[in-house]
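Complex shown without one protein chain; remaining protein chains in place.
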Amino acid sequence: MLPLKRISLRSLTSYIDLIKSSKRAILGLGIICFYLILTILTSFIPYDATPDPECILAPPSWKHPLGTNEVGVDVLQSIIHAIPTSLKIGLFCALVIASIGTTVGIIAGYFGGVVDEILSAVTDIMMVLPPLPLMIVLAAILKPSMQNVIIVISLVTWPGTARLIRAQTISVKERPFIERIKIIGAGNLYILRKHILPNVTSVLFANMILTTAYAILSESVLSFFGLGDPTQLSLGTMLFYAFSTGALSAGAYWYIIPPGLAISICILGFTLLGNAMDEILNPRLREHGVV
Amino acid sequence: MSFMTLLKVSNLKVVYYTRKGIVKAVNDLNFEIKSSEVFGLAGESGCGKSTVALSILRILPPNARVLDGSIFFQGRNLLDVPEDEMRHIRWNKISLVFQGAMNAFNPVQTVGNQIIEAIMLHKKDIDKREAWHIAENLFTKVKLDPSFLRRYPHEFSGGMKQRAMIAMALACNPNLIIADEPTTGLDVIVQAEILRLLKDLKNEYDLSILIISHDIPMLATLCDRLAIMYAGELVEYADVRTLCTKPLHPYTRGLLRTLPTLDGDWQFTGEILKGEPPSLIDPPPGCTFHPRCPISKELCKRKKPLLTEIEPEHYVACHSVIE
Partner (left out) sequence: MEDTIVEVRNLKVWFPMKTGLFSKFYVHAVDGVSFAIQEGEIFSVVGESGSGKTTLGKAILGLVKPIKGQIYYRKQDIWSIPRNRVKILRRNMQMIFQDPFGSLNPKMNVFDTIVEPLRVHKLVSSQAEAQERVYQMLEQVGLSPPKDYAEKYPHELSGGQRQRVAIAAALILNPEFIVADEPTSMLDVSIGSQILNLMMDLKDKYNITYLFITHDLSLARMISNRIAVMYCGKIMEIGPASEVILNAQSPYTIALTAAVPRINSENRELPILLKSGLPNMASPPPGCRLHPRCPLARDVCRQKEPELIEVRKGHYVACHAVTEGWSFEPLYTQIKHRHRKSR
């Protein structure tokens, strides 16, 4: 059940107002926009993967500002083309996590009782397990592909969102208007869809941004361990190739640091924006009806 | 009963700076509280009465500003005194039982500890044992079992918490207690108990009480004099019997007529006060009540009526009454 977020024009402008009020949010958004612009650019600049045997692991020069990799391909070009993959996977994961987490959280929070106890137990157990080792194990079991990477990351990360949505559902469920709708004669599914869901997804906004950051990081880690999709070039995959082909011992810092930095800054952008939005939105949730 | 003036508020003007604009919360307020009297400040929500209390104690929020006026207490203008003198005045001379006092206690500390903390903060050379002794005396004075000092706030009922707050307000023997909505949310019988307590304490300690509330019947039982506020301004004030039996301002009259009473046969009459209280960011020109007033004239839209003494000790701000 996908969360159908009706983003009306009115709520968009109020979000933009809130973002403008925090320096951190502006910085985070700026970084994200930068990465998005790069992504758009890549559709115009095709990836030239022709190996250049003459410039294997060449240090930075005018021709190759960030040097070349082990087959002679320009590192800068590789990074630019790897970014969209990382972003894509991150965003897809965020969507899947939001879907699973919201569904579980809403059902547990609204129905309570045995349903809640079971779902909460599952959620709590999964939150206790260390995420990274779990992801590595799962990824190792499944075949390496982009789909499976997304599945693995989502499967391990949804409990956090579920907890959040459950708490929010419980608080919304207690409000008089829910009782009023019941008195009108609406059924549970209708109430969930039309009344609980829209009032609960407001917390999802900040949460999804942070989830994206976490997903990008997780994907990079998985790819670094060689568990990612070998046919897709992501930033983590670049680091995988860098290490496995001995860039470290060769001292080819231009092959290791830039991709690492690219990941870190990307995650930083999402985290800054996500944390700032979380801070801003929380006390306002009560004040504004729109947010 | 002496009739010395204890607190005199003159031309008080307080505004709040908000994102939506400048809220003119208190506009040219004039009144005085005598010693040994219970003075009531009545009004509906948003009329500025709580702002008056915060202004007297200088504990307004950061986005508030006192634009004009003076508050004279024991010969000093409270708006001008330096902060450390103000700190001495707070609680030692003027204390506050504020709105929602029932939730003002820290849930993880015993009530006793919190009271002692307040006592020791304001009376410098007291050790813990003496402070505890004072706290026990205070509890007895407010008819609470002193052993409850060792209990936590959640073990107190609403009425008991209110008594504890009153005990705290008495701790340093103030001359004036400001009570903001002291009985809101309490059951009728508990309210009667708190009102009786306040009356007894006032007589025993010979202090004055400024009570702020929207509950006019409650104020009528407790106060000696009563003032009605509307949209940041005082519209009428007099001693309580005169105000309740011979109200002159159309707002006061409308308000008193809408109040349900237990005695006599009542038929539901038509709408008495139409409309809503005005926005304080953009109040109506002239008399702020004129859009809702059944007897408003052209003059009311242009010129603001001044608080005038119509008969001895009965002040009204209304053009129709003044002429």
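Points worth noting:
So that you can tell them apart, the chains are marked A and B in the order they are listed, and the count of residues begins at 1 in each.
We take it that a residue touches a chain if its C-beta (ideal position, glycine included) is under 8 Å from a C-beta of that chain, and two chains touch if they have at least 3 such contacts.
Everything numeric in this text was worked out from a predicted model, so none of it was measured.
Displayed chains that the missing chain touches over the full complex: A, B (touch as defined at the top). Among A:Leu36, A:Val71, A:Leu155 or A:Ala186, the one in contact with the hidden chain is A:Ala186.
From the options B:Gln191, B:Ser208 or B:Ser296, the residue with contact to the unseen chain in the full assembly is B:Gln191.
In the full complex, subunit B touches the omitted chain through residues 44-45, 157-159, 187-193, 195-196, 214-218, 220-222, 244-245, 254-256, 258-263, 265-266, 268, 270-274, 276-277. Mapped onto subunit A, the interface with the missing chain covers residues 175-177, 179-186, 190, 195, 198-199, 287-290.
To be clear about the criterion, only the chains that are shown with their structure count from here on.
Averaging Cα coordinates per chain places subunit A and subunit B 53 Å apart.
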